[in-house]
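Let's look at subunit A:
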Amino acid sequence: MKSNEGLRYRMGVASRAVAAILGGYALAAVSTALMALALPMARADAVLTATLLSFTVYVCAVIWVFAARDALRAWLGIGAPTLLLGLGVMALRGAA
Partner candidate 1 sequence: MTGFGFVTSLALAYAGWTALSIGMDRHYADIHGRGKEPDQKTRNVCRLMGTIALLLTFAVSVRLQGWTVGSVLCLGTMTAGALMLVLLLTYAPQRAIGFGKLAGIAAVILGVVWLAW
Partner candidate 2 sequence: MKEGFRQSMAWLHTWSGLLVCWVLLLVFTAGTSAYYRDEISLWMKPELHEAAASPVPNTVAIENAIRMLEKDAAGVSRWFINAPSDRNPAVSVGWSLPPAPGEKGRGKFVRHELNPATGVPLAEPRETRGGEFLYRLHYDLHYMPAKWARWIVGFCAMFMLAAIVSGVITHKRIFKDFFTFRPKKGQRSWLDAHNALAVLALPYHLMITYTGLVTLMFMYMPAGVDAVYKGDQKAFQADVFPAAENKKPAGKPAPLAPLGPMILQAQKHWGGGEVDRITVNNAGDANATVNISRQQGQKLSYLRQAVQFDGVTGAMTSTTGDTPSGAAESRGVLMGLHLASFADPLLRFLFFLCGMAGCAMVATGALLWAVKKRQEAAKVLAKGGKVGFGLRLVEGLNLGAIGGLPIAYAAYFWGNRLLPVGMEKRIDAEISWFFIAWGVATVIGLVRPTRGMWQIMLGIGGAMFMALPLLNVFTTHSHLGITLLQGKGPWPVVGFDLFALVFGFFLLYAVRHLQKKKSALKPVAKARPQAKPTVPTVDSDELVTREAT
């Protein structure tokens, strides 16, 4: 029983680590892309602003992943916004 719990714990940690490191990056990247496309300023300036803010998004995502009550919530909190923003990016890129 103890080893089972130990294993579950480790899996949980591993899952959150992946969500934070990879999922967080994905969320940051997609929000950067969306901001770069959508901000109402000259192209280069939008890209600059979006990229400058990307690390803030990333670290907030990491905080979320480890603050979430369980691994499922952690993944949802990253996955859902990433998906939505991703759709937004595709829409804007298609329109451009």
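Things worth noting here:
Here is the rule we go by: a contact is a pair of C-beta atoms (placed from the backbone, for glycine too) under 8 Å apart; a residue touches a chain by one contact, two chains touch by 3 or more; residues count from 1.
For anyone wondering why these and not others, all candidates are chains of the complex that A comes from, given by their letters.
The model shown is predicted, which means the values in this text are computed figures rather than measured ones.
Candidates 1 or 2 all belong to this complex, yet only 2 touches subunit A. Residues 12, 16, 20, 28-30, 32-37, 41-52, 54-55, 58-59, 62-63, 66-67, 69-70, 89, 93 of subunit A touch candidate 2 in their complex.
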